[in-house]
Structure formats: C-alpha cells, structure tokens
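Only a single protein chain was left out; the remaining protein chains are all shown in position.
The first chain written gets the first letter, and so on, giving A, B and C; residue counts start at 1 in each chain.
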Amino acid sequence: MAAKGKPEGAKKLRVTVWSEYRHEKKNAKVAEIYPKGMHEAMATPLRKDPNLEVRTATLDEPEHGLTEKVLAETDVLTWWGHTAHGEVKDEIVARVQKRVLEGMGLVVLHSGHYSKIFKTLMGTTCGLKWREAEDQEIFWITKPGHPITAGLDDRFVLDKEEMYGEHFDIPEPEETIFISWFTGGEVFRSGCTWRRGAGKIFYFRPGHETYPTYHDKNVQRVILNGVHWCAPDAGGKVQRDHFKSILK
Amino acid sequence: MAAKGKPEGAKKLRVTVWSEYRHEKKNAKVAEIYPKGMHEAMATPLRKDPNLEVRTATLDEPEHGLTEKVLAETDVLTWWGHTAHGEVKDEIVARVQKRVLEGMGLVVLHSGHYSKIFKTLMGTTCGLKWREAEDQEIFWITKPGHPITAGLDDRFVLDKEEMYGEHFDIPEPEETIFISWFTGGEVFRSGCTWRRGAGKIFYFRPGHETYPTYHDKNVQRVILNGVHWCAPDAGGKVQRDHFKSILK
Amino acid sequence: MAAKGKPEGAKKLRVTVWSEYRHEKKNAKVAEIYPKGMHEAMATPLRKDPNLEVRTATLDEPEHGLTEKVLAETDVLTWWGHTAHGEVKDEIVARVQKRVLEGMGLVVLHSGHYSKIFKTLMGTTCGLKWREAEDQEIFWITKPGHPITAGLDDRFVLDKEEMYGEHFDIPEPEETIFISWFTGGEVFRSGCTWRRGAGKIFYFRPGHETYPTYHDKNVQRVILNGVHWCAPDAGGKVQRDHFKSILK
Partner (left out) sequence: MAAKGKPEGAKKLRVTVWSEYRHEKKNAKVAEIYPKGMHEAMATPLRKDPNLEVRTATLDEPEHGLTEKVLAETDVLTWWGHTAHGEVKDEIVARVQKRVLEGMGLVVLHSGHYSKIFKTLMGTTCGLKWREAEDQEIFWITKPGHPITAGLDDRFVLDKEEMYGEHFDIPEPEETIFISWFTGGEVFRSGCTWRRGAGKIFYFRPGHETYPTYHDKNVQRVILNGVHWCAPDAGGKVQRDHFKSILK
C-alpha cells in the first residue's frame, strides 16, 4: 500500500503554493513583512520537510501559474487570495475544481474563503463578518488527536490579527478543528474540513497581509499538518479512472 | 412562533413545481403516461393538501417560469429536468441558488441530479451509474422517525424503474433517508438531505419519464413529506436581513 | 399528516421538565433566584405556549419522577443536573434512553452535559473546561434560519455566567447552532444537535444555578424553540413498532 502523502509511484508529495502576490507590490507595510512575497513565506517552512516537493504559482503568471501540467503534477494546492478574486479566470477555477474532485488536496487560507474556487466547492456565499482592529486571536482545538493539530498545545495565540466573525456561511463542516476567540467579542470556526469527490479540503482562517502571521511557528505547523492531511489517499486505479471518466 | 411550513405572515406554504416539459411533447409513451405533463402529475397530489398553494413552471416559459416575482413568492421549489439541463440559463440558476441560500426549500427529483442548480449547490459532479432495463427498485428507509418517511412502512417498491447506481458523487449527505436496491445488483442513496445557507435540500431518486412513477402513492407521499420538510424555518427578521445583505 | 410538535392523536405536545432540585434547598443564593426551584423557572415560560402541556419531575421523587407512565406520556424531556449525577439510578437512565431511541426529544441543559443519560447517548466523556468567575457570555448564531434560533438576533448576551471551554468531548455535532465567547478568552459549542434512533437531542449550555439565567428572555426563547424542534416526527406506525421491537 502506498504510504499516506505519497501517491503510488510518486517519490514525494508535490505541493503548489498559490498566492495573488499583489499587496506585496503595492503596500510597503506588506512588502516589509513579506519581502519575497507571502507565497515564499508560506513555501519556505514546507521546503524543510524532506517528504515534500514545493513550488509556487501566482496570479499574474500565464494561466495564473496553474497550467494543466502544473496541476497534473500537484498533489496538494494551497490558496491565498484577497483583492483580486474576480480576476481569476473561470476556466482556471473549473480546472482546479476538476483536480480536487479527482483527489488533489486543497488548503484554503484566510481571505481565500471568498475565492471563486472555495465558493464553487461549497455551494454557499462563504460570507462572514470582519474588522481590522488589532484583535488578539486565540485558536482553541476542538478536535484533539486530529492530525492537523499534531504538535500543538490545547490552544495557540496570535497577538494581532484581522477579526473574522460568525455567521460564516459554509455547509456544516465534516470536522471542526479550531474555533477562534477575538478580543472584540466574536468567535469563528477557524479550521474546518470537507471532502468533495475524492479530494479533501481544509480551510484555515489566519493570514491578513498586514500581520506577520505566516512567520508564526504554530501557523506554519498547522499548514504543514494540513498539507499532509489533504494528501490524496491511495485509492485504486479503477476508482481514479472512474473519477476521470465522470469528469471528462 | 410561526408554524412550521407557514412562514410568518403567509397563509399557506407556496410551492412551485418545475419541470422541463419536453419529453411529453416528443415521446408518445411519455405523453400517454403524463397527458398533462409530468409537472401536473407532480402538482396534483400536492394540491390536495389544504396547507399548500401550488403552481407550476416549465422550461419554455419566459425566464423558464422562474421570474424574480415567482421565486420571491415560492417557499419550496421542486425540480425535474433531464434532456435540457444545458438550456437552463446561468442567470436563472444563480437566482434560484440565491433564494435557496435565503431559505427557500428545494426538492430535486430523479435526473435533476445532473441539473445546474443541484451541481452548483453540491460543488461536485453529481455523476452516477445508470441503466434502462426494467429493474425493480426497493426503497429501504434508513432514517425511521424522520418526517420525510411519515406514513410509510419500512420499505416500498416500484415494479419498474431506471437504475441509478453508486458511486453517486455527492458530498456526504447530512441525512441518508432511503437506500435503493435494484434487480440488476446495484444500490443507490435514493433519499438524501443537505442544508445550504438557510435553505434545505432534499434529493429523491425515482421518476424516469417512461414509467408511471409519479402516479405511485408512496412516491407522492414522499414528495409531499419532502415539501413540508424543506419549508423555510421561521428564523428572525434580523437573520433574514443578514442573508439578504451577504447575498446582495 | 400530523402537525409537527403534535404526534398523531395527541392534542398537545407533552413536555416534562426534569431537574435535581437540590441546590435550591441548600444554597440561599440559589433559593433567592429560584424560589420555586429551577424546574419551575424553566416550566413557567413553556406553560405560556398553548400548544404545550408541561409537567415537572425532580430527583428525590419516587423513581426520580420518571415512572414508565410519565415517560410514556412525555414527548420531550428537558434535563438539568449538576451535583448528583451519580444518584440517578441506572435503571431510570436505561428507561430514558429507550424512550429517546423510540422518538422522545431530549433537551440537555448546562451541567446536564455530565449526566449519565447524555454520556450514554453520546458514547464519550462529555468533559470540558470550566471556571466560575463572572464571565460575560456572548452566544453567536452559527445556523441562521434554523428553527432553534427563531426570533433571535445574530447573537445574544448573558452578563454573568459560569465559563465552559473547549475542548468539549462530544461526537461531531450534526448541527452546531451556537458558539459562545467568554470574557476570559475561551470559546464553546454552546448549542448542538444530534439524532439517536428516532429521537432528537439538543444540548444548550447556559444555566449555572447561582445566576438568573433561566429568567433571561433569550434563554427562554431558545428552550421553547428547542422543545418544539425536538418533538417526535410523525413517522409511521410500522416504523414505531420497529423501534419498539428492537428495543424490547
């Protein structure tokens, strides 16, 4: 049986870190926090895992960096977008959805909640309350023992973050992994999972561009855990062919 | 508190029965079974319930019969389509989705599994196996006590139906109500429910156009039960405004 | 079809409000807040609903007030316990479980999370964090449009309550209705539902005995909504016989 996280025949789990890479070019504060771009900040800690093979892709590359070839060679895709959801081409969204249903994992980060791909897979508005006001955020683990929480204590804290508040308009999560507390009085289901087709999806809330969230060790650990958790399950050849045929 | 099935201020639960109404015009066999159209066969037993106010709408009417006004006055929509999913305009699909998320119930029937509206709300391909070969279908109740099963025995039978077989590519149902057995050796999750936004969705399998399925008393009972189950829950005014604002 | 909340043949929905009735006799502060007992404070607002027929039962009555006859005549049972979970006889717990599986609704309140009946139905420890420190509690609605939230705004507040914090060791809720925020930094899934057999279960967090929580209008509204939501669904006679036979 192929080991989890390494599909049959593959040597390593192939991860593509996708990000808009816009704020970093226009906003000095963001550029200072993430001088090489947010995608590089997300990719760097993943590259320390010898079981992963990590590349990045960004909005302004041809086909947003998500060609048929790149997606065919991607086992897990992570997605961060904020200011330019509308610029992502419908054709590329359909291509990503097809790969998720075939089994590619998808980690959706922060304002990616409002991306076309997440809304397409959920079927809902994915709306929520928000406020930028230096709230403290406390992440409580609601699923101890789950692989996405490996290595964590019973909670972890970010000193300053944008607030996201309920009601978060998503289908009932299959697993609620984290719930966040904010100074201003709000709560949020900040770590949730779903399966769609043969693919697994993990939504993880934090990561506003004006905070150094992706330099935080706990956040990095959760993303690493999430990438491993979303890895395609082995499945059989016949089953994969089945998905390919109904997705043709 | 407003009674279930009758939103605050409304006198009756307002149901719109939607159907393609194409096969009946082209196929003599279908026309013989459903001389007034399948939508009329579905609407007739619902009209016997004094708590319901029932209208019909079909594909070839302007805006497919689903104008803003009609949808605003619809508490539960039932959907049957087969041969012309592609002709349903994306604009109307978006309009129906918006109403479901606001709280309108949706009962999806038979080949409606492949309609744009169902695939949009599920986020998956909704693909399945199928065969037209006079299979017998036995519906087993897997959720006794559920209102959708009210008045039924522990199973019911259709002597001849089209077969639908697993794998059915849907998100894990929130409730599995019926599972079907077919003569040829297949099984199918033939009654399933989900919530999306404030709306409830019930998928119910039977109803191939060349069989008199919608004249069957048990099928009629399940559709009646399903319409009542999908009725909008009362909710508060503030909550409804919330959905309207995030859906604007 | 029988109306929801009124099983076939019954004139009204029959509710039994169960409480330990111990703190009120020993603690002057509790007696001052609830001079007729917590059960009476819970039952009084329910009695204003003409669709309900409400009785109470307490720990020190014979058979804890939950004789075979009382339970046979109960459609929904509400449960509050705290100091004396261990005194509830296993025989009575088994009797209540049997009725829930047959279709009786169960509303579990506050420290009832640690009652034998709730732990029996969940299969887990139902453990949690807690602190008595005058925290403010904000209840956020995570399921707008759900009947348990009818009449509420998008949140409601209790000025002082005992804190309950995650991790709450329960099976993944089928529906998460409320999540609470506490001044001290904790969060809690404070409104959750599950089905077991033909019965529906609603857990609702607030109600420490030293606070006037059950005099709060929003809390009263949620309990009223919860009682209606937990009402037995009509079901068919054959289905009810089925449960009686496997439960014999």
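As a convention for this text, a residue touches a chain if its C-beta (ideal position, glycine included) is under 8 Å from a C-beta of that chain, and two chains touch if they have at least 3 such contacts.
Quantities reported herein were computed from a predicted structural model and do not represent experimental measurements.
Peer 1: In the whole complex, not just what's shown, which of C:101, C:177 or C:222 touches the removed chain?
Peer 2: C:101
Peer 1: With the full complex in mind, choose from C:79, C:140, C:194 or C:211 the residue touching the hidden chain.
Peer 2: Checking the options C:79, C:140, C:194 or C:211, the one contacting the hidden chain is C:194.
Peer 1: Need a quick check: the contact residues on chain A for the chain that isn't drawn.
Peer 2: Chain A touches the missing chain through residues 1-5, 49, 103, 141, 143-147, 149-154, 174-175, 195, 197-199, 224-225, 228, 232-236, 238-240, 242-243.
Peer 1: By the contact definition given up top, give the residues of chain B that touch the hidden chain.
Peer 2: Against the missing chain, chain B presents residues 138, 140-144, 154, 165-168, 172, 174-176, 179-182, 185-187, 189.
Peer 1: If you put the missing chain back, which residues of chain C would it touch?
Peer 2: Residues of chain C in touch with the missing chain: 97, 101, 120-125, 127, 167, 169, 171-172, 174, 194-197, 242-243, 246-247.
Definition applied: only the chains that are shown with their structure count from here on.
Peer 1: Top contact pair of chains, counted by C-beta pairs?
Peer 2: Result of the pairwise contact count: B-C comes out on top.
Peer 1: Please report how many Å separate the Cα centroid of chain A from that of chain C, as a whole number.
Peer 2: 38
Peer 1: I'd like to verify one number: the distance from the centre of chain B to the centre of chain C, where each centre is the average of its C-alpha atoms, in whole angstrom.
Peer 2: The mean C-alpha positions of chain B and chain C differ by 34 Å.
Peer 1: Among the residues of chain B, which ones contact at least 2 other chains?
Peer 2: 174, 195, 197, 242-243
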